[in-house]
Each structure stands twice: as structure tokens, then as C-alpha cells.
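For reference, the structure is listed below as C-alpha cells.
Here the complex is missing one protein chain, while the rest keep their positions.
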Amino acid sequence: MTALATRSPAGTRGRSLWQDALRRLARNKMAMISLALLLVIALVCVVGPWLSPHSMTRVYWSRVSIPPDFANQHWFGTDGNGRDLFVRTLAGGRISLMVGVVATLVSLVIGVTYGAVAGYFGGRVDDAMMRIVDILYSVPFIFFVILLFVFFERNFLMIFVAIGAVVWLDMARIVRGQAISLKSREFVEAARATGVPGWRIVTRHIVPNLLGPVVVFVTLTVPQVILFESFLSFIGLGIQEPMTSWGVLINDGASSMSTAPWALVFPAAFLALTLFCFNYLGDGLRDALDPKDR
Amino acid sequence: MIRYTYLRLAWFVPTLFVIITLSFFLMRVVPGSPLATEENLPAAIRANLMAAYHLDRPLWEQYLRYMGNILRGDFGPSFQYNDYTVTELIWLGFPASMQIGGIAILAASVIGVMLGTVAALRQNSWLDHSIMAGAMTGITIPNFVMAPLLTLLFAVVLGWLPAGGWGRGAWANKVLPIVALALPQIAYIARLTRGSMIEVLRSNHVRTARAKGMPETIVVARHAVRGAMLPVVSYLGPAIAGIVTGSVVIERIFGLPGIGRYFVEGALNRDYTLVMGVVIFYAVIIIVMNLIVDLLYAVLDPKVRLG
Partner (left out) sequence: MTTIFRRGLTRALMAATFATVLAGSAAAQTVLNRGNGAEPQTLDPQRATGVPESNILRDLFETLTTNAVDGKTVPGAAESWTFSGDGLTLTFRMRADGKWSNADPVTAEDFVFAFRRLVDPQTASRFAWLAKPIVNADAITKGQKPVDQLGVSAPDARTLVVRLESPTPYIVDALKHNAFAPVHRPTLQQHGQQFTRPGNLVTNGAYRLTEWVPQSHVRLEKNANFHDAAGVRIPTVMHFPTVDRAQEVTRYRAGELDWTYELPVDQIQPLAQSMKDHFSNELYFGTYYLTLQVQKAPYSDPRVRAALAMAIDRKTIVEQITRGGEIPAYSWVPPGANDGAVAYDLQVADFKDWPMQRRVAEARKLIADAGFTARNPLKVEFLFNTNDTHRRIGIGLASMWEEAFGNGVVQTELRNVEWQVYLDSTARGEFGMARAGWIGATFPDASYFLEKFKGDAGEANTSKWANPEYDRLLEAAMREPNPQKRQDMMEQAEQVMLKDMPIIPIYHYTRARLIRPTLTGWVRNPQDVAPSRYMVFK
């Protein structure tokens, strides 16, 4: 990820560049398959729970921890509480995907603004702002996430904020690097020469031109955030019942993997497939957006 | 570059100061007391416990006292583990964490770069695809799933390695934790190396070297690897953070006497002093490692001018 910061964009990016990139992306088979699979997974997670006759909270006392059972339409079996795992896996997917996407967006908003401002204004502002980032980088951040979680009693929203607040540092660094190289470009200098105010240059010219690396960063960050959520579940800071997430399900499943492997296999497969797809899509986007790699 | 190093070192103390202050107050704001118990504690005893940890003093006084003690290298007594001071616990746990984490990151770098290079040189071959698929698997399986799977296979079914414990630091006890910790990092590094290697192999100076008729191995070793290492080196910063997080999981699952687990256990049990000690300790390590990484980067990349 940080690798991106070291790359300088080749030339100004107009609309034709984006069309080029999209065309290149469309030719990347793995990336397209990944994109399609991601859409399918998202769709299944949203729609799937309605296809099952079971609700995600219903407890079947007579069918506790049973393997996949088609007669009773427990396609993925049931958990240790007798709840249907098919519905729970998909409902957990909603949460995991949402955590991944929303937390990334949070980091995006903070990181892009912060990085663009620091990079564009440079000088003292840049020094001060980047020093803060350096300090925050030195903080063992799991500690802060844990405390934030405990403090807000694992409020659902806090998951996004806590994780997003940690990931934005990378984003800010990447964007700053890009902004520095962008601000010496002709079109920015031209805008400055005609008296456009600084903040407008940032919002009109700098931010839109940062999209390339940002998009790549996003696709690579979402899977990391999803993984981090599963780590939080492992240390006992998962989402509150009766809601669930892939992380919570996998952590549950891992503790009973030798006696009830289905409780681990299904959510883990969904998680792995999703991460796979995000990573391949990210790679594809990077190749597509960076003509040097062609 | 020497000036840059001094500059960075000058920032060391203020950075640490900010981190300590932030952690100290954050820890106190969070609900839950380190002294809460299920038994009914007589007021006199509670008062004595509070006094023993100076919790009966105003917060600012506790803060000043704590800062003063830190300057003297005293991290105070642990709330949870009464028989040891925090300093002792960290020094006792450091060797295990250091060995597991250090070897894991070293192994991950070497193996990751090797795999990535091979994949890049044989781009789009079955070898490339299988290495990359393997790397992807390493990234997508959470290590709290990987670790029990490894023990089930190597300790229970095959009986080759111990399932857990430190065993006075025997090699056999370290293998599985190191593997479980290194796997995701190998995957990341291999992917990074492959990407940048492909880029470097197409660059002009590599093409020139090839055109001059240099043997391929020398081209790769002398020209390509150096350039391709840059993103890997800059990834080492995040990798260290990843190892710290990973060690929380690995040390708990394998029952290792490291300090990674104090992080979470200490924070969850409101062991103020222990958590502060571990946070400060890790902050120092991360600051130093980040500095080393940046300097290494400057050495490798002549274009970067520091200061």
C-alpha cells in the first residue's frame, strides 16, 4: 500500500485516461471475475436471508449444532444455539461488508482531506500535519481501538469510526505524496496564476486527480478492515448479539472446528472468497490505472 | 542524511511524550476499575488498595507521578500480576516476543522476496499463478483459524511438533508460532515484490543491462532486486504493526510467555500500569523501526534525499 506513495502519476489524467483504464480493466479476466463475484456475494448477502424459511434469531432447540440438513432447509447447518447458519452467514456478510466499506470510506474522507491539504499547502502546514501522522503511526493502534470499543460499549457505529480512524493514516500519506507532485503540474499552476483560491484548487483540481491511487487503496483496504474486524471478534470485542459478522462466526467456528466443522467452513469460505476478490480487483485496478505496468 | 537522523531522533522524545499522555488519560476515561471484584471489599481495604496504587490522588497528580517514575525507568507495579513489576514482566516477556516476531518478519521478508521474484520472472506461468494463489490464501485465512489448523495437523495428527507452550525456548516450540505469524506477511511481501519486480524488469536500465548481454541471474541480482526491494522496505513499517497484532493472537493460542498478550489482556482488565508499559515499549520499538526503515529506504533509493 505504501508502495503506492512512491509512484508518481504519469501525466495529467483526463477523461480519456479513465476510459483507457476501464478498457484495460475490462480486459483483465481475474479482475472482472472478481468484480462479478463480489457483486454476487453482496447480492446474496442482501437477498439470501429472505430465501430461507428461517430467521436469524430463531432458536431450534431440537436441532442444535447439526450439519447441513436439507430436509429442514438448514443448508449450512446450525450453530451451537440451534440457529440457522445459512441465514446467519449471509446476515453476517452484510455486517462485514458494511464494516469494510464504511470504515474505508471514513478513512477515505479523513485521509484525502488531510493529505490533500498537507500536500498542497506544503511548508509549515505540511510539516506540522505530517508530524502528527508520524506520531500517530508510532502508537500501537490496537490498544486505541480496544479502548474506543470498550468506552462506547461496542456501539455498532464505533466499529466503523474506530477502524476508519486508524486506517486513514496510510491514506493521508499516499494522498499527500500525490498532491505534492500534482501541485507543480501545469493545470494547477495555471489555476493559481488566474487567482483561484487555495481551497478551491484543492477541491477542484487536486482531489479529483487523486482518484486513481485512492480507488486502488480502497479496494485493498476493504479486505484488511474485514480481517481486522475478525481479529476484534477473536479478542472478544465482536458485534453484539443477535447481530453477527463473519469474524464472529469464524471465531465461534474455530473453537469447535473438530466437532462442528461446518460452523467454520461456510463463513470462512465466504470471507476468503471476498478477500480474494477484493485483492484481485485491487491488483487489476492498479494495473489498469498505471500505464507503466502494462 | 546524518542531519536527518538527528532530526528524527530529536522528535523521539516529544512523540513519546504525546503517546504516553494520550494513553494515560484515555485509559482513565474508560469505565471499569482495575480493583473491581466479585467479593465485597471492606472500605478500609479498598482504601488501602487505592492508596497503594495512588488511585486516591487527583488525576493530574497521578499523571505527574507516573511521568516522574517513567523518567526513572520505573513503570510501577502491575495491578493484575501482583508479584512482578511491569518492567520485570516486559523484560521477561520480551525475549519470546522478540524471537517469534523477529524471526517471523525475517523469514517473511526472505521467503516473500524469493517467491515474488520467482513469480515475476516466470510471469503468467503456472508457477506464478500457484505462488500468487498460495499468497492469496495466506492473506485470506485469519491467523486465529490458521494456528489451530496447524497445531491440529502437526501436533495432533502427525505428532511432529508441540501443540503449544514455550518449553524453555526450544526450537520445536517456536516453529508453529513463527509459521502462523509469518504466513500472511510472506503473502503480502511476495505480492509486493512480484509487482515491483515486473515493473523494474521492464525499466530501461534493466533492458540496457540485458542488451549488453549480461547473464540473466546477474541482471536480476544486481539491478532488478535492488529496485524491486523499495516497496518491500517501505512495507516493513506496516508489517511490524501487523506482527504486533498477530502476536496477540499467536501468543494466546500457543500459550507463549510474550508481551503481545499483555496488550489485550491488560487493556481489558484495566491493568493501567501494565498496559502503559507495553504501549510505551512498543511505541519505542515502532519509532525506531520506522526510522531504520526510512534510512534503509534512502540507502536503497538514490533518488530519495533526506533532510
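Details
Letters A and B mark the chains in the order given here, with residues in each chain numbered from 1 onward.
The rule we apply is simple: contacts are C-beta pairs under 8 Å (C-beta built on N, C-alpha and C of every residue); 3 or more make two chains touch, one makes a residue touch a chain.
Given the structure is predicted, the values throughout are model-derived calculations rather than measurements.
The chain not shown here is in contact, across the full complex, with A, B. Among B:N48, B:N69 or B:S125, only B:N48 touches the chain that is left out of the view.
For the options A:R23, A:R58 or A:R200, the residue in contact with the chain missing from this view is A:R58. From the set B:I253, B:A283 or B:A298, the residue in touch with the chain omitted from the display is B:I253, counting the whole complex. Taking the complete complex into account, residues 57-59, 61, 64-67, 80-83, 150, 153-154, 236-237, 240-242, 252, 254-261 of chain A touch the chain not shown.
The missing chain lies against chain B, touching residues 31-34, 36-45, 47-49, 52, 80-84, 89, 92-93, 96, 148, 151-152, 155-159, 162-166, 251-258, 261, 268-270.
Definition applied: only the chains that are shown with their structure count from here on.
For the pair chain A and chain B, the distance between C-alpha centroids works out to 22 Å.
Residue ranges on chain A touching chain B, taken from their complex, read 1-3, 5-6, 131, 134-135, 137-144, 146-147, 150-151, 170, 223, 227, 230-231, 234-236, 247, 250-251, 254, 257-258, 264, 268, 271-273, 275-276, 279-280, 283, 286, 292-293.
Residue ranges on chain B touching chain A, taken from their complex, read 11, 14-16, 18-19, 22-23, 26-27, 29-32, 136-137, 139-142, 144-145, 148-149, 152, 191-192, 195-196, 198-199, 202, 230-231, 234-235, 237-238, 241, 244-245, 248-249, 263-264, 267-268, 275, 278-279, 282-283, 286-287, 290.
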